[in-house]
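The following block contains the structure, expressed as structure tokens.
Of the protein chains in this complex, one is absent; all others appear in place.
Naming follows writing order (A and B), and every chain is counted from residue 1.
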Amino acid sequence: MTTHDTRPGSTGGEDTPGPLYGGPDEDYTPERLAGMSREDLDRLGARYDGVEILHVDPGPEPGSRLEKRAVRQVGLAFTLAGVFAFLFLVVYAGSGWFLPEWNWAEEGTTWSALFTPLLGLFMGLSLTMVGVGLVLFTKKLLPHETAVQDKHDGSHFDRVTTGATLVGGLHSTGLARRKLITRSLGFMGAAVGVMLLAPLGGLIKNPNTGNPLGRTSWAEGVRLLRDDGSPIRPGDQEPGSLETVFPEVPGGNLQSDAATMLIRLRPEQVLQDEPREGQADFSYGDYVAYSKICTHAGCPVSLYEQETGRILCPCHQSQFAVTQGAKPIFGPATRSLPQLPITVDDEGYFVARSDYIEAVGPTYWNRERI
Amino acid sequence: MSTTNPQSDAPLDDAGTPVGRARARRRSKHRRRLANAAGLMASLLMTGALYSVFAPAQAAVETTSESAAEAAGRELYERSCISCHGENLEGVPNRGPSLIGVGEASVYFQVHTGRMPLVRQEADAPDKPVVFSDEEIDQLMAYVQANGGGPTLPSGDLRDGELAEGGELFRLNCSSCHNFVGEGGALSSGKAAPSLESSTDLEIYTAMLTGPENMPVFGDNQLTPDEKRSIIAYIQTVQGMADPGGAGIGRMGPVAEGLVIWVVGISALMFGIFWMGSKA
Partner (left out) sequence: MAATATAPGAPTSRLGKTATEFDDRLIVAGPVRRTLNKVFPDHWSFLLGEIALYCFVILLLSGTYLTFFFDATMNEVVYDGSYDPLRGTEMSGAYASALNLSFDVRGGLFMRQLHHWSALLFVASIVVHLLRIFFTGAFRRPRETNWLLGVVMLVLALLMGVTGYTLPDDLLSGTGLRIISAILLSIPVIGTWAHFAVFNGDFVGTEIIGRFYIAHVLILPAILLALIAAHLLILVKQKHTQFPGPGRTEHNVVGNRLFPTFAAKATGLLFIVFGACAALAGLVQINPVWLWGPYNPAQVSAASQPDWYILFLDGSTRIFPAWDINLPGDYTIPALFWPTVVIAGAMFTLLALYPMIERKLSGDTASHHLLQRPRDVPVRTSLGVMGLTFYFVLAISGGNDVIADKFDISLNAMTWFGRIGVIVLPAIAYVFTYRICLGLQQHDREVLEHGIETGVIRRLPNGEFIEVHQPLGPVDEHGHGQLAYGGAPVPKRMNHVGGSRRAIRGFFSPIEEPSAVELEQRREGRGLSASESDRELTSSGRPSEGGRPSEGGRPQDPRD
């Protein structure tokens, strides 16, 4: 830390400072400063920055028991920090060398399960000890000083002079009179701005082209496949069961809107079943197929309670009643899960009779129009 | 094939409205009264029909020779189960479902996890300490299996499957209710999918096979025995696996993590800055 102001030019020579030069170097010559103690210089500089040191509570007396103890504590903290850092390095570099392998093989070994915790423990302790040492040092060994610094509100002088410069500069451009320039400037600004933003237009895609939101891969005659690609016969499922099925198209089991729940109702549920209007023939025997994509936020709704016939969405807890056309009966969802019309093909496997007759997944602005 | 034949048990369940009544019982309160009245009427009719259909059949079964285990099982049944499941496994309206066709697998699951015998009717049956000894469970299974048939217990190594495939199947079919690693989760209106933490291989297998309570049934034509074994291999491997990144905090994800950052992280640092700010 230096309290000297050694601006070039202030140490003499031919090159003399201009008439406007001033500041503390004029008041305090090098000779005068050289005659001051370090403490005085410190306070002088502080005062120059608007800081007054009110009170200094000196640290513990040199050589006192209190000091020795504090020094011991701080030293211990820093030493421990070093030791823990070293232990971190031992664990990090030593695993697989003179310590067991850290890699996670099969179900993991004791050491591989300890590796990361040990790294964290040692690094955590080491860094915390550095911090603790520093704080202890500040609290127990450094003098406690109470300083006051003045707070200045904005200076009126600065405001007025800056304003004058600004207005003067603006005035000399004459923009207030030369209307053509301001107008063309405005036009230019808008046009150039839009031009610079225009390439972002590459992001824009028309969501209505090909109606990707309103259609899925399901179509007449498309088989219902399991995740592993096998088709399903009506005899394959027990009453009260659910299978997630996908359309028989390439990559069908990865499409985000195609996942469908094929549910075989329990016999008494078949009796109670009240399909939605016009969708009575969408089911096949005791099988019904509903979209797995929640009509609320698009999560896969597959928490199927086979006794109560409820389907729960794990994201926002919408509940749908399977025997009432998958109508929402609780939670934030507003629309029934779309039902996939199904039947059985010549070979006895489930196929779709058509695509969903409405858009699957979350609601959006013009959904009803698609 | 150990699975039930859908063709043969369909008419049984059609008549088995006790199940329907069990369903009504679990409905929310405001529907209960209506459901009860309707259920009562239906049950009166149906129980009558059921009785006329099964009483002779049951008698026919009884006339054939009954093994010692079945006899012991009958005795246990009549002591502990009959009040809810009826004299001939036909179920009791508003109390317990029919056990005809549920098979020994179902008995194994329900009794071995302590769910049965039930203490009281709740949203769902909690698992409790087991009441019966293994031998008694075997006897009960023999009795129920002999009187109605149904899914049977598997044999062999139940973890003999493909780990990665099991994981994929678990996430597709199971995790939606049982959570990513089988920690369990809430269902509607107070029901819950239990944690699989202490479940045995056979319990998991029989649960998939029989679909206890609200769990969907995964018959052998839907999830093959091999696939079931893969799922069990996955669950048990992951459940038994140590956490490489330190304390697992329940493997619950963000809720537990958020709790930790506030209760541990922020608290520790608050303590730290209190200490820093305090006078020496």
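Keep in mind that, in the parts below, contacts are C-beta pairs under 8 Å (C-beta built on N, C-alpha and C of every residue); 3 or more make two chains touch, one makes a residue touch a chain.
Since the structure is predicted, the reported quantities are computational estimates derived from the model, not experimental observations.
Although it is not drawn, the missing chain touches A, B when the whole complex is taken into account.
The omitted chain makes contact with just one of the residues A:149, A:182 or A:230: A:149. Considering the full assembly, A:120 is the residue among A:120, A:163 or A:285 that touches the omitted chain. For chain A, the residues touching the chain absent from view are 1-8, 29-31, 33-38, 45-46, 48-49, 51, 53-54, 65-66, 69, 92, 95, 102-107, 116-135, 137-138, 142, 144-151, 153, 203-208, 212-213, 227, 244, 246, 253-257, 259, 292-293, 296-300, 302-303, 312, 314-318, 328, 330-335, 361-369.
Within the complete assembly, residues 28, 123, 163-168, 171-172, 175-181, 183-190, 192-193, 234, 237-238, 241, 243-249, 251-262, 264-266, 268-270, 272-274, 276-278 of chain B touch the chain that is not shown.
Everything that follows uses one rule, which is that only the chains that are shown with their structure count from here on.
Residues 104, 107-108, 110, 112-113, 115-117, 120, 131, 135, 139-140, 144, 227, 233, 235-244, 266-268, 300, 302-310, 312, 314, 317, 319, 330 of chain A touch chain B in their complex.
Chain B makes touch with chain A in their complex at residues 3-4, 6-7, 10, 13-14, 16-17, 19-20, 22-23, 26-27, 168-169, 172-173, 176-177, 185, 187-188, 191, 193, 211, 213-219, 221-222, 237, 240-246, 272, 275-276, 280.
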